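Below you'll find the structure I mean.
The complex appears here without one of its protein chains, the remainder shown in place.
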Amino acid sequence: MTDALMTLSGVSKRYTRGKQTIRIFDRLDMAIPRQDFVAIMGPSGSGKTTLLNMLGGIDRPSSGEISFDGKRIDNLSEGRLASFRATNLGFVFQFYNLMPMLTAAQNVELPLLLTKFNPKQRRERVNAALAVVNLADRARHKPSELSGGQQQRVAIARAIVSDPKLLLCDEPTGDLDRETAGEILGMLQTLNRDLGKTVVIVTHDPEAARFAKRTIHLDKGHFTEKDLGA
Amino acid sequence: MTFFDLVRKNLFRKKLRTVLTTFAIFVAFLIFGVLATFQNALNSGEESASADRLIVTNRINFTLSMPISYVQRVAAVPGIKLVSHANWFGGYFQEQRNFLVAFAIDPQTYLDIYPEFVLPQAQRDAFLHDQGSIIVGKPLADKFHWKVGDRIPIKSSIFRKADGSDTWDFTVAGIITPGKSDVDVNFVAFHYEYFEQTRTFGHDTVGWMIVQTESPKVNERVAHAIDAMFANSPFETETKTEAAFNKAFTEQLGDLGFIVTSIVGAAFATILLIVGNTMMLTVRERTNEIAVLRTIGFTARRVFGLVLGESMLLALIGGILGLGGAFAFSFVLAKLLAGRLGALAFSPGTALIGAVLMATLGFLTGLLPALRAMSLDVVTALGRK
Partner (left out) sequence: MARTFIQIEAVTSMNLRSIPQRLWTSLATVVAVALVTGVLLSFLAMSNGFRTTVQGTGAPDVAIFLRKGSGSESNSIISRDQIQLLLDAPGIAKGSDGKPLLSAEMYAIVDGIKRSSGTKANLPLRGVGSNAAIVRRGIRVSAGRMFRTGTPELVVGRGVSKQFKGFELGGTIRLASQNWKVVGEFDAGGTVFESEIWADVVLLQGIYQRGSTVQTVRARMENADRLKGLQTYAEADPRLKLDVKAESDFYAAQSRGLSDLILYLGWPLAIAMSFGALAGALNTMYAAVDSRMREIATMRAIGFGGTAAFVGTMAESLLLSVIGGALGAIGTYLLFDGVSAATLGSNFTQIVFSLKLTPALVLQGVFLAVVIGLAGGIFPAWRAARVPLLAAFRDP
C-alpha cells in the first residue's frame, strides 16, 4: 500500500450524547490508490458522509491514523489542515454551494485567493478550469442565471482550479436529473482518466456508482467489500 | 478579485438590508457631527482665546461697570503691552428678537489687541476717522444685507439718548472677517466717544478692559498687580485670562458637555445594537457558505477577518456619509444662527474623533459575529441542508 494516496489505519469515530456513546466506525482500515475512482455507497446513517469528512480533514477520528501522500493529517493543527485542503483537495457538494453574488469565474477564483499567484496567473487558471468543464462562455454569469448542471460544473471547476490531487464529492448528482447527472459523472471520469486526479464519490445511487472504477459498501460503520489495494 | 472585493460583495448582497443599516449609521454620525460642531461653537471662545490676553471686569459681577480712569492706571502696570476697553450696548436691530452683540470700543487699541478681526486697511482708516461709524461682522452683514456706506439704526435695551430715543444711527465703515476659522466675528462695534457723548447715564464708565501682556509667563503677576491696585475701592476688579473668562461664561449655560455626550452616547448605543444585530443575522444566514469556504482552505482566522472586514466597511461608509452630511449642514446652521452662537464650523478635530468612532463601531459590531463565524462547526454546518 506504499503508493496509496490516502490510507486509514484503525480509524474509529465516536460521538457522546449525554451518557450515550454512538460508534460511527470502529477500527476501520482503508487505502485509496493514486488515480483511483472509488464510489462509497451505503444506506443513510451508515457514516459515509463522516468518512468523506475525515478524508477531507474536516472531521478528526477519535482514534487511529489518516495519512495523505505518506504524511499524517489527523494530527495537524487547524492552520495546517487549512493549507493542506487548499493545496491538495477539491470538494464538490450535492447543492453546489456557490456564492450567489459572485460570477462563475469569481466563484472558481475563490481557492486561488489563498495562493501567491498574481491576478494574471489567477485569471489564466480560472479560464483553464472553466474550459475543462466547458463553461468558458458563461464565465460572467451568476449562479442564478445557470442551470443545476451548469452550477455543478462551476463547482467542479472551483474544485480543480488549484490542481489538487484528490477530489471529494458528496452526492454530486443528488439534485440533478438523469441526463445531467450523466454529464457530470462523465466529467469526473475525464478528470480521473485524463488529468490523473483521484476521485472519491459518496452516493446512494447505484447508477452513479457505475461510473467509478470500484465501489465500496459501508454499512453500520463497516466495509462489506474489502479493498485489496491496487 | 481580491479579499476586499469578496468583503465588498458580501456586504452588498442584500441591498435593502445594507441600505437600511448604512442609513442607521449615517444618522448616528450626522447627529454626532452636528452636536460636536455646536459644542465647538460654544467652546470656541475658549479655543480661540489668546494666551497673552487678560480680561478685567468688576469683581462683583461682569455686568457692572468700572470708571474709565482705570484704563490709564492699568496701562501703567509693568508687563503690559496694550490696554483696550469696551462697553456692552444691549443692542438689537429693528426688533427685539434680532438681538445683536454690540460693543462701544476704543477703535485703535481694540483692533490692535484683536488682530484676528480682519479689516481691510481702507475700511480700518475710514472707521478710525469717522466717529459715527460702525464695523460689522460678515455673517451679520450677510444676514441683514448691510453694505459699506449704509446707514443703519441700532437700538439699545439699556441706554437712552438725551432726546429719549433708544436708537443710534451709524454708517457702516467696514466688514470684519475672521483671521482664522474658529474666530467669532458675530458682533458690531462703534466708537466709545460717540456713545459717551450721546448716552444719558453711566458716564465715564467702561464695561470691561482687555489687556495684552508682554508674554503669557507674566499673566499671573500682571493680573495680581491690577487687582491689588483696585482692592478695597468702590469698584474692585477681577482679572482673568481670556480663556478662563470665556469658559466661565459658557459654564453658565449648564453642563452642556454632559448633555451632548449623553445624546451622542445614546445614538451610538442604538446603532451599535442595530448594526451588531444585523451582522449576527447575516452570519447566521451564511453558515453554509462559511463552511464551504473552510473546505476550500480558508482558515478560521481568515473567516474572522472577512466578517470583521465587512462590519468595518459598513461603519466606514455610513460614517463618512454622516460626517459629510454634518459638514454640509454646518454651513446651513452657520447662516441660520449668524449672530447667536460662536463660530459654527465643522472642525478637523471632529473628523478625527469621527474616524476613531467609525473604527470602534466597525470593530464592536463585527466582533461577536466574526467570532461566531470563526468557531463554526464545519461538519454540522455542512450537514445542514
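Should a chain be cited, it is by its letter among A and B, assigned in written order, with residues numbered from 1 in that chain.
Methods note: a contact is a pair of C-beta atoms (placed from the backbone, for glycine too) under 8 Å apart; a residue touches a chain by one contact, two chains touch by 3 or more.
Here the structure is a predicted model, which is why all the values come from computation and not from measurement.
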| item | value |
| --- | --- |
| Touching partners, among the displayed chains, of the absent chain | B |
| Full-complex contact with the absent chain, from B:Ala76, B:Ile263, B:Ala328 or B:Leu352 | B:Ile263 |
| Touching residue (missing chain; options B:Leu30, B:Ile154, B:Ala189 or B:Ala223) | B:Leu30 |
| Residue among B:Ile60, B:Ala122, B:Ala228 or B:Leu352 that touches the chain left out of view | B:Ile60 |
| Selected residue (touches chain absent from view) among B:Ile274, B:Leu316 or B:Leu371 | B:Ile274 |
| Touch list for chain B against the chain that is not drawn | 16-17, 20-21, 23-25, 27-28, 30-31, 59-61, 63-64, 90, 96, 155, 157-158, 164, 166, 201, 234, 236, 248, 251-255, 263, 266-267, 269-271, 273-274, 276-278, 280-281, 385 |
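Definition applied: only the chains that are shown with their structure count from here on.
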| item | value |
| --- | --- |
| Computed distance of Cα centres, chain B from chain A, in Å | 64 |
| Interfacial residue positions of chain B with respect to chain A in the complex | 1-3, 5-6, 9-10, 12-13, 288-289, 292-302, 378-379, 382-383, 385 |
| Residues of chain A defined as touching chain B within the complex | 49-50, 53, 56, 58-59, 78-79, 82-87, 89, 91, 93-95, 97, 99-102, 106, 109-111, 113-114, 158, 170 |
